[in-house]
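All protein chains of the complex are present and in place, except for one that has been dropped.
Take a look at subunit A:
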Amino acid sequence: MNAPDRYERFVVPEGTKKVSYERDTKIINAASFTIEREEHTIGNILRMQLHRDPNVLFAGYKLPHPLQYKIIVRIHTTSQSSPMQAYNQSINDLDRELDHLKSAFEAEMLKFSRDY
């Protein structure tokens, strides 16, 4: 009756941007990214990848409320970098890693079916 539609959890509503950026007004090189309609799947890999960047001083994410279908990723970097740069870098690195994983799995599939 008054339950929200299930697709609201993963369809970005019209007029809303998937990712928005908000600079921290108190700390230099700190910012928050709000990602709509995502949860721990993306948040966790993004955070862990950001931790591997030596220019990142702080990286964390949170789901503000279970009925607000978004995550807020907070990034604080050194002066050698910027939150936007670190964010883009982490996504590119994750993309590269997944490309490699896909190739490795496909190669292993071929090898396995040949040995069988």
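Just so we're on the same page, a residue touches a chain if its C-beta (ideal position, glycine included) is under 8 Å from a C-beta of that chain, and two chains touch if they have at least 3 such contacts; residues count from 1.
FYI, contacts and distances are computed from a predicted model.
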"DNA-directed RNA polymerases II, IV and V subunit 3", "cAMP-dependent protein kinase regulatory subunit", "Ribosomal RNA-processing protein 43" or "Transmembrane protein 231" - which is the UniProt name of the missing chain: "DNA-directed RNA polymerases II, IV and V subunit 3"
Hidden partner chain, residues of subunit A it touches: 6-7, 9-11, 17-21, 23, 28-29, 35, 38, 40-42, 44-49, 52-53, 79-82, 84-85, 87-102, 104-106, 108-109, 111-113, 116
